[in-house]
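Of the protein chains in this complex, all but one are displayed in their positions.
As written, the chain order gives the labels A and B, with residue 1 at the start of each chain.
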Amino acid sequence: MKGRRVTTSPFPISGYHGRVLEADLTSGAVRVVPLDPAQAMDYLGGRGLATRILYDTIDPACDPLGPGNAVVIAMSPLVGSNAPTAGRGHMVFKSPLTGVLGTSNSGGHWGAGFKATGHDVLVVKGAASSPVMIDISPEKVEILPADRYWGLTTHETHDQLAEDAGPGKPARVLCIGPAGESLVRFAAVANDRNRVYGRCGPGAVWGAKKLKAVRVRGREKVAPSDPEKYKSGLDQAVYLLKQAPVTKRLLRELGTAGLVELINLISMLPHRNFQDCLHRDEDVERISGERLARAFLEKAGSCALCPIGCQRHTRVAGRDGRDERGEGPEYETMVLLGPVCDVYDMEAVTRANYRCNEMGLDTISFGGTLACAMELFETGALTAADTGGLGLSFGNAEALEGLVAMTARREGFGAELAEGSFRLAGRFGRPELSMTVKRLEIPAYDPRASLTQALGYMTSPSGACHLRGGYAVSLAFFGGAKEIPRFSLLQSPIAIRNMQNAGILQDSLGVCRFTGYAFSAEPWARMAGGMTGRDLSVARLEEIENRVATLERQFNVEAGAGPADDALPARFAEAPITVEGKERRVSREDQERMRRDYYRVRGWDADGRPTGELLRALRIETRRG
Amino acid sequence: MKVQAKFFASFRDLFGGRAREIEIPDGRNAGDLLGLLCDTPARRAGLFDGNGLKPHLIVMINGTHINSLAGLGTPLAEGDVLAVFPMLGGG
Partner (left out) sequence: MSGRGWKASDELLRLLRAVGRASLAYDIQDSHSGNMAVRWKDERGQERIVITATGSQKGDLEPSQICFLSAEGTDFGYYKASSETDIHARILALPGVGASMHAHVKELTAVTMNDAPKPSRPPDFAPVDTLGYHHLGRAVPVDWFAVPSGSAEMTRTVPDRLAARPLTVIYGHGAVAKGRTLQEAFFLLCVANNAGAVVRSMDRLGVDVESLREKIRNGPAGRFAPPPPAYEIDGDERCDFPEEEEILREFLKAGHRIFESRLSPFHTGSMSVRGVDSMLYAPKASMPADLRGPLLKVPLAPDAADGPEVKVHKAIYAASDFQTVMHCHIPEAEASAHFSYPGETGPCDRIIPVDAEGSFLYLAVPVLPPDFTPAELVGFLHDYKMAVVRGGGVWAVGTQSLSEVLHHPSSLREICHYRIAARERGLDLRRMEPAKARRW
């Protein structure tokens, strides 16, 4: 099972190696396919390029846990450069949780490590019959048995594989934990121990392929074609990151959990499976970023090339009284494992977060699923007989940690939780209690508190995700210059389209969302244009963003999704919350209008299908011609 | 009238606590209250840039950004809660 270095002719565009590494786990074959330069310019890299290659590789209607699914991870032309935060990889696959496009992004050092092996894209197809790992260096690519790592946590796998690589340039490891192995539908893939491709269940796809890890090591470099142009963009970006207070110091000081108090104050902090947004002030204080920084933070940390440094390296008392160290919690984790489960115990949340990282579980979906179970339990739809005697009432902080392990290994009631809240609620006869869009659990911003955010959840290609769906909160509150109305039906569709597109650009360039607090596309256009030596003006980038968004939609349409999937759970249309003294819901009529307008803004037809005319205009080839 | 001021993040150190309840004469606005709170040059420098607020500050009254109200001129009423945040980011 060995692939030797294949020499391809030098790639005509700087920033790319021009090599797509394809591993077929069924046959054990590894080959390098040349990257198509036209495709590189049309889809750029990262999310865009990965989605294109996935679409060309699999049938969107395939079984996500079958060998017909593939995992594609792509880098951008900026990965491997010194552009700030440009070390991120993007992974796409068909999601076993949602049944539509799975798309997830992670920081850490693995992305730059993979690019340094002399490849731009990794495609993993088929499925092995016993556990394997892929070992990649510029000299050789091997598929190796991984039985002895199977069953290990992400941390153990990382540490052992890094160590086994021997001396030399450090190896970077991307791997799954027990949750992926047992096909938990929201299992994550981790690198650098605690940086995860979290959402949509990529870990389960790896687990189904029996792929435990991908280890990379190399020194291949990229150099800008027009260094002066590249540098002008770089200078501007670096300067602006130091200017904007959010990127300069606030994320480093408070982490993302610094948002807890603010989001609460604007009545957007969800509570008890999104029943309301009401919390006691002293409870919120207990899970605030301020308290985290004061009581648990050891130091801030950074991903590759990141001057922002939002990571929380923390220490907390373990249940046995001994201190434990780990990372987190992020804002999302704090809220989903916290108040959404009616828990305000930061120690318990932090420990559960540590366990999720080790087991390889997405904290948002885990928290959302647990909250759903708690509501099922309180309504009597679920009883102690179903849970194996566990009292799953809201507020049961004690149970959190244990449930992570049970879920990851599908033990007892954990096997039900492992299916995610949509399947759980359906199985116990109360589908309306699943707070999901396209079966993906809603993150920690209540959509009733911002119509733009609501529309973002509705139309995100991967289901309710603030990173793919667009992050309206920053528009309203943190962007300063960008404050937009929260409740404008008129402005929402375009505002969220533009925000989603900004995300597509960042994901396709392999750079962090948080750079968006300092600047938008122009410095990136110069850096990407300088790197590639091609016309990557902002207008060209805008075209790429729209192309990627429409291809993602096309994938989902072929996977069977339609307008009915672009909707919020009934709770948000029926039960109002109070914001600034007014009752706010996202009525079905408002959803209908925003959805219709959004389709039109995107150039899709009334059923949300990309029109032939649009596909032609954007030069998107599809199976249907 | 009695109003409450709440501080977040670094403003807690600056103002020596999480919250303060203050008695102010009727008819005062957000700017008056902030002016009153800034009783040292350091505090003043923390919030104000000349007579306006520093740019990267979020001031809310009962959960509404004062930019969406009448800015510093927003009138206060008994029981109002004014909150001072740095601009934050996350997701």
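One rule holds for everything that comes next: contacts are C-beta pairs under 8 Å (C-beta built on N, C-alpha and C of every residue); 3 or more make two chains touch, one makes a residue touch a chain.
Keep in mind that what you see is a predicted model, and the values were worked out from it rather than measured.
Novice: Out of A:Q39, A:Q160, A:S302 or A:S537, which is the one that touches the chain we can't see?
Specialist: Reading the full complex, the residue touching the unseen chain is A:S537.
Novice: For the chain that's not shown, point to the residue among A:S421, A:N501, A:T532 or A:T550 touching it.
Specialist: Reading the full complex, the residue touching the unseen chain is A:N501.
Novice: From the listed residues A:R172, A:K438 or A:R486, report the one that touches the chain absent from this view.
Specialist: Answer from the full complex: A:R486 touches the omitted chain.
Novice: Can you tell me which of A:E522, A:D590 or A:D605 touches the chain that was removed from the display?
Specialist: A:E522
Novice: With the missing chain put back, which residues of chain A would touch it? List them for me.
Specialist: 228-229, 232, 235-236, 239-240, 243, 475, 479, 481-491, 493-495, 497-499, 501-502, 520, 522, 525-526, 537-539, 542, 546, 597, 600-601
To be clear about the criterion, only the chains that are shown with their structure count from here on.
Novice: Measuring from the mean C-alpha position of chain A to the mean C-alpha position of chain B, what distance in angstrom results?
Specialist: Roughly 36 Å, centre to centre.
Novice: In the complex, go through chain A and note every residue touching chain B.
Specialist: Residues 244-247, 250-251, 253-259, 261-262, 265-267, 285, 289-290, 310, 330-332, 466-467, 471, 473-474, 477-478, 480, 483, 513-514, 517, 579-581 of chain A touch chain B in their complex.
Novice: Under the touch definition given earlier, write down the residues of chain B that touch chain A in their complex.
Specialist: Going by the criterion above, the answer is residues 8-10, 12, 18, 55-56, 58, 60, 62-65, 67, 83, 85-91.
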